[in-house]
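Only one protein chain is missing from this complex, and each of the others stays in its spot.
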Amino acid sequence: MLSLDEAIEQLARRRARTSSRRGFIGKLGAVLVGAALVPLIPVRRSAAFAQDTSKTLKESGDPLDCNYWRHCAIDGYLCGCCGGSATSCPPGTVVSDITWIGTCHNPTDGKDYVISYNDCCGLSDCGACPCNTNKDDTPIYRPQTSNNLNWCAGSQADVPYHCSLSVVIAVAE
Amino acid sequence: MLSLDEAIEQLARRRARTSSRRGFIGKLGAVLVGAALVPLIPVRRSAAFAQDTSKTLKESGDPLDCNYWRHCAIDGYLCGCCGGSATSCPPGTVVSDITWIGTCHNPTDGKDYVISYNDCCGLSDCGACPCNTNKDDTPIYRPQTSNNLNWCAGSQADVPYHCSLSVVIAVAE
Amino acid sequence: MTRRSILFGAVFLLILAGIGWLFLSPGSSDEPRESPFPETAFVETLEDADPGERFWVYGLGAPDFVDGRAYLFDIEGKRLGQISTGYWHTNLLPLYGRDEIVSVETYFSRGTRGERTDVVVAYDTTTLKPLYEIVIPSKRMMGITNNFLVSSTKDERFLAVTNYTPAQTLTIVDLESKAFVEEVETPGCMIPHAGGERSFFLICSNGAFMHIKLGPDGAVQSVERTPVLFDAIEDPLTAAPSKIGDTWYFMTREANVRAFTVSDDAITARDEWSLLTDSERSSGWTIAGFGHSAAHEKTGRFYALVRQGEPHQFEDPGEEVWVFDTETQKRIQRITMKDLTISIDVTQTDEPKLLTKDVHIPLSLLEQMRIFASQGQRGFDGLTQARVNVYDATSGDHIVRSEIAPSGTYLNVKAW
Partner (left out) sequence: MTRRSILFGAVFLLILAGIGWLFLSPGSSDEPRESPFPETAFVETLEDADPGERFWVYGLGAPDFVDGRAYLFDIEGKRLGQISTGYWHTNLLPLYGRDEIVSVETYFSRGTRGERTDVVVAYDTTTLKPLYEIVIPSKRMMGITNNFLVSSTKDERFLAVTNYTPAQTLTIVDLESKAFVEEVETPGCMIPHAGGERSFFLICSNGAFMHIKLGPDGAVQSVERTPVLFDAIEDPLTAAPSKIGDTWYFMTREANVRAFTVSDDAITARDEWSLLTDSERSSGWTIAGFGHSAAHEKTGRFYALVRQGEPHQFEDPGEEVWVFDTETQKRIQRITMKDLTISIDVTQTDEPKLLTKDVHIPLSLLEQMRIFASQGQRGFDGLTQARVNVYDATSGDHIVRSEIAPSGTYLNVKAW
């Protein structure tokens, strides 16, 4: 039972080696690992930032793609595939109390934005649209900037993790 | 995004129509439905049958195939794929107290045998080697002969269903 | 077949696939969108929707019975939300009058071991959060799929829950006082079908029905067995009927339809007709799947899931849905399925939609053949997806294939 399967495997392997840096297999692997949560710089309690200005944000592309600009540091199921959106939790969940903020570049207007990666907690995992980007992710013993732990810990709904948000809260100076 | 996918679908459909009675798609469907338990004739409490003779059973084929002779009326995960065998429950489970018996034809010696379809209970489902054969299965309101209910009900471990056995207990007269 | 020739074949396939790509790659339409900024995270609530504009996919979720889930979709097939429904979940009850969704759930204190608790849980229809729960005897029956193991009275005040330990009993629950009322023995009979204002009709193994009538407080007022009304051996009713007005339409194993009209006084056998012509019957058409019937109240149409194949494999997925006029008992439509269909439902809207809970195999036929050749049917374990296809229930036109209900085999679909 070698032969065809093995030949195909060899081809796959070779392709993996020679593919571009953001390669097909690499991407695949990143996607397959499952869910988690969110990295990046200082821990932020909800509403710690004032948000008084009312401007307009221009963006383009598919918000359900892991490579969508504002998901640059997300790790988990996209809430947009679960009955929510990049800014809203699906019905029946709660927004996590603690959140991590990152900086992502919006190609549409060329500006960098501060993104708040809240999680939605209190249900079985959503299971759809897993994304895992490890940019600036640190080991677990530096938890404030690590995406390898359950960030629903401490939420009103405790640890049950459902999906992850990418909320644009400020222009990065 | 029609075209190749749809063409393939059409072919698949045509193939399903024209395939032999025990067709490929039909089998597939049967396999996909998931788990359940076991049908066939009178309800039997463990050890209700005396088993005093010590003879030898000859059989051939793959016991992990749904079409293996003694699984002729099984519906669930084959315990042989879960750390048990056709006659033994995997470690950590209990044999269900109630069991249903069926009659299957052994092609190796040409005889019909009485099969006891006990279940193994007390763990999450095994998840491997699902089989679903509906021969002589009756609607759920005739439970003694229906495979559409959880037969771990009433076992020492209560309803958590793990996998299904096919125990050869007698020659069918 | 040498290694080289296999490699050549593989390369050739790659080239063919490459040609396909050129024509199939989706174009990227990058029109900028504008939205208010800065943003604030919030939790969605469901908007009011007319009945039939959404649907639920639910069931025991093999191979993960512990973590039952019900997934909510809009009629375009997009996911709207989800609830967690515990061990070996069976059915979900949308109670429109109470504006609740009710589910009977089982939990163990340690997942699959420890103390068992059975609870009736009512969910809010806009937040999908639990509103209240009622602990009931831990005896509920777990079936592969059956939308009537739990039923409510017409006024949605009382719930009847099928028990099987294997003793057969029925638990009565009062949703108004939020209390367990009583457990009544129902030897030989199970599965409550609502009738009249406060009656349930259970199907008995001998071909009769058991009529259980509740008093105003939910206590059982009378238990009566009817005479034998169908042949439970030669042509048993399947346990997946549909209701139009006061009439239940059952399919039978031999692909006939049996209709019974119900009231608080009696159950009356009415029409009987065949789903099949003689020639269809002889060419192997028969019933298919699990939840294989549906009905549209206003037009009086009955939808039956059918397939061609071996009669004893009657749970194999359906290939077509046949539409009948319950007045004339004539077939008026055939709808060919896009995927392997397990269960169906029809929305009660003016322009009804047919919902089919399907097993979708996201692989090309070539790949299916390759897997089958090298690993047999086992190779497909885990390679299938739970999806719903939506059809125009009048014209039969296919409208959309839904997103995936992740993590397991869900056998039920219900319009909401």
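Note that the chains are named A, B and C in the order they appear, and that numbering of residues resets to 1 at the start of each chain.
Note that a residue touches a chain if its C-beta (ideal position, glycine included) is under 8 Å from a C-beta of that chain, and two chains touch if they have at least 3 such contacts.
Please read all numbers here as calculations on a predicted model, not as lab measurements.
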Touch partners, limited to displayed chains, of the chain removed from view: A, B, C
Residue of C:179, C:219 or C:373 in touch with the missing chain, whole complex considered: C:373
Contact residue for the chain not shown (choose from C:137, C:245, C:284 or C:382): C:382
Contact residue for the chain not shown (choose from C:287, C:365, C:390 or C:413): C:365
Subunit A, residues in touch with the chain not shown (by the definition above): 1, 3-5, 8-9, 11-13, 15-17, 21-36, 43, 64-66, 77, 98, 122-130, 132-143, 147-150, 153-154, 157-161
Where the missing chain touches subunit C, by residue: 1, 6, 9-10, 12-14, 16-26, 63-64, 66-67, 84, 86, 105, 107, 109-114, 117, 119, 130, 133, 362-367, 369-371, 373-374, 379, 381-383, 385, 404, 406-408
Residues belonging to subunit B that touch the chain removed from view: 1, 3-5, 7-8, 11, 46, 51, 53-61, 81-85, 87-95, 108, 116, 118, 120, 123-124, 126-128, 162, 165, 167-170
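The definition used in the following text is that only the chains that are shown with their structure count from here on.
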Most heavily contacting chain pair (counted by C-beta pairs in contact): B-C
Rounded Å distance between subunit A and subunit C, as computed from the means of their C-alpha atoms: 34
Intercentroid distance (Cα basis), subunit C paired with subunit B, Å: 23
Shared interface positions of subunit A, touching two or more other chains: none
Junction residues of subunit C - those touching two or more other chains: none
